[in-house]
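Missing here: one protein chain of the complex. Every other protein chain is in place.
A, B and C label the chains in the order they appear, each numbered from 1.
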């Protein structure tokens, strides 16, 4: 691709799983130099103290969050923070000329009231919200390429939307029949110590949570409605799996046209994702394991039809921390920079 | 309960997971003495060679399968064999006066044609099939009590039916809207060495299988139709979880009456299972973990309603090898013998 | 055993893993009634709120810790608290006539200075310490039977000592050659939320900790020295395994007499543990899996000899929360009460 130069980027929130994935991936990215890591509780610590196994490659110290300093050094800033913090930092960073890629929920909603209903907090940055682009490259590639502020969806929503998008865009399913039964590894819940995420609690067990009222529901519905051109309602149920990484969304919906067979749908999905190097539609009858996606920025999708029930069943898998988080943010960066969308992103999973 | 005497029982198929669970549970059962263990490939071996950790309590040798000898020694025989073998052994055992409790699929279907369609094989024992009782105590308690031949359902079907039964019996859901998204530990697939069940393959990964065409579908539909009083169609999708034991069925269905709230349904479920000591309906808002059921013969159920979508979401969990297999068979034995239904069955899970 | 009556017992520290195991096991114990559960942070909560899956059997509320009230209700009190708390409660409880079984480190050391060196804190209860009996029934059965205060060893030490005891008692190994490489499930670290115990961190990984300086070292040495009749030094290295329960100690030591073969040692071990129903010495060449002990109060031991190196290698496994914690405490209770040592304790593990 010729010499890419070295784009100076910063990461605020470097110590969590999102941060460490970003750092690890950007270290191998041919067009980027990470010049700043910021954090609050970990400020002053060498990054290698937090993650000793990366010490031989990451020779940076976590710094205080000083937006002037960051803006003077970085052209692009990744925000990997708990919900409610990015909306305080993005406006000044944008004003100082940085582009901002946010991994939290702060810029995922077009409607600020919806955000407040589900996430709480006082915010009044409707103008900034309006300028933000939803960071799912497969659906909003062009807008992302021109964005100054990107709000990336997380793992559950990314995996669910990639499964549903072709159906909704082509109007193939009956309204409001979509049910998303999602299964995630526990790393999706972050690195904060909580009792229910202890190995002793979460291993060898499976459970649902947030049933009928998870806050990813309105986010999924917002994008589904945008794709379908009318209001769409979905049922979303997340489950915690006894594993570190990986996410499977099993999606059920009733077909409008009962005559469709799975090969038809595979054709439609392949066409829909033809220009999307990070989505792989599997041959009919091959169902994905989450492990296939682990360590990569890929989403594997398989489509099945039950002719008895006229339902389509879509299975999609991702690595929740890569395509579902840090890798997707870098995919957005690549689009913003006019680079190959998959530049620097791993596409071959280690197996087993 | 006074002196129960010691009922002499035998187990054919003692080396698999079903067999070893039966043995382990029956050793602690106050009314039973295991006097015969039978197997083909393992015949002649002391049981303690197969399972050294049980050697201190199980002083039996696996014997050849000689039906005359078995019938002369045992009043009740458990069959824990691959599908297609029980139907060869049950008729002669019944003829010799034994009662038979079968853990395979051979006597689960009323309609022999349905069995053959999904399981293959040549069979002509329609009369025996007609006399068999479906071994799910919570639904067919009285019939089991009077049965000579019981065909016990397996883990997926048991857990799914216990979740659905009150809804169908009370006519609470719209026809054919039920979707069962089931998640099972890998022990449910048995002890036969298969590549996809290796730890190296199945750990840290989740996947669906048998989508839209799993042979448990017609079995679930048979019982659902019986409960509802009309033909019922369901969508059933099994998933393999990275864990040894435990099964969660997440069941979705659309309510007929959108006014029902979850507390209403909890009341209905509690009433339905009032006389069922092995089913525990959880307080509204408490969702079960599979781990809570592990090591016990219990099924924990939680019912949720989504007022936005008018759907009921039922979560039910079991230990796939106990309530989903060996424990249920013993529960049936207890009914046959007129004992307390839960006699000798563990009801308190080790935690964590 | 005739009518045992119902001994009223209490548990202080009911919400942790030790507490919940005690409750679960005591619920099934034929001679005991749990009449009091005490805690500080959880006081006032129904126990079923902490552990919903036990709600159907445990109808108790966690109460404030009021020693007068406890003593008026309980004849025996189990203390399952962080180190440093039992030594404040045991003396008054003893003074009020209770017997006390402590699961913490507070009464494991004969020498209070050693305790303070490794555990810190100000204590001056040397007299009480002197009266405490070390709660490892296989080694101190008679003393426990007559004790008013028992300090039970934890999982690592129990499993290590049961592996080493016959060697030391018989003087079979060269001084100071014993190396204990121990592997434990993460539940041994308790239920407090810590980052390194998160599933996302601890799953799919193995690591040593506390190398060369773990505080179980002096405790192991204290008992080894008592058994050997001279000062013994050991090397102890704990490792965290990616699993919930189970502990394996692999013990290496150099034989004094190189002529011994593994069958000789199996004979010696069998003799040593003849009267110990909770220790099972495996046939030569059969090595234990931790899973064999899980859910039981058993310790499985296998002894191997390497004639090339003149080393004995002993493998011993336990369930860290039963024989390594709550089960052992109940075993001590049984001795104190003059009951069968294994009364109410599970001896058959579920498998797999």
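Operating definition for what follows: contacts are C-beta pairs under 8 Å (C-beta built on N, C-alpha and C of every residue); 3 or more make two chains touch, one makes a residue touch a chain.
Here the structure is a predicted model, which means the values were calculated and not measured.
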item	value
Interface partners of the hidden chain - shown chains only, full complex considered	A, B, C
Contact with the hidden chain (one of A:265, A:282 or A:332)	A:282
Touch criterion as defined above, residue of C:29, C:245 or C:342 at the omitted chain	C:245
Residue among B:182, B:244 or B:282 touching the omitted chain	B:244
Chain not shown: contacting residue from C:24, C:53 or C:183	C:183
Missing-partner contacts on subunit B, residue numbers	17, 185-187, 189, 191-195, 197-204, 242-244
Missing-chain contacts mapped onto subunit A	17, 20-21, 24, 27-28, 51-57, 187, 191, 203-204, 244-245, 280, 282-283, 286, 288-289, 291-293, 295, 300, 321, 347-352
For subunit C, residues in touch with the removed chain	176, 179, 181, 183, 185, 200-201, 203-209, 211-213, 233, 235, 237, 239, 241-246, 248, 250, 252, 287-291, 294, 304-306, 308-309, 311, 313, 315, 317, 352
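The criterion applied here is as follows: only the chains that are shown with their structure count from here on.
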item	value
Mean-CA-position distance for subunit C and subunit A (Å)	46
Computed distance of Cα centres, subunit B from subunit A, in Å	40
Multi-chain contact sites of subunit B, meaning residues that touch two or more partners	203-204, 244-245, 288-289, 291, 352
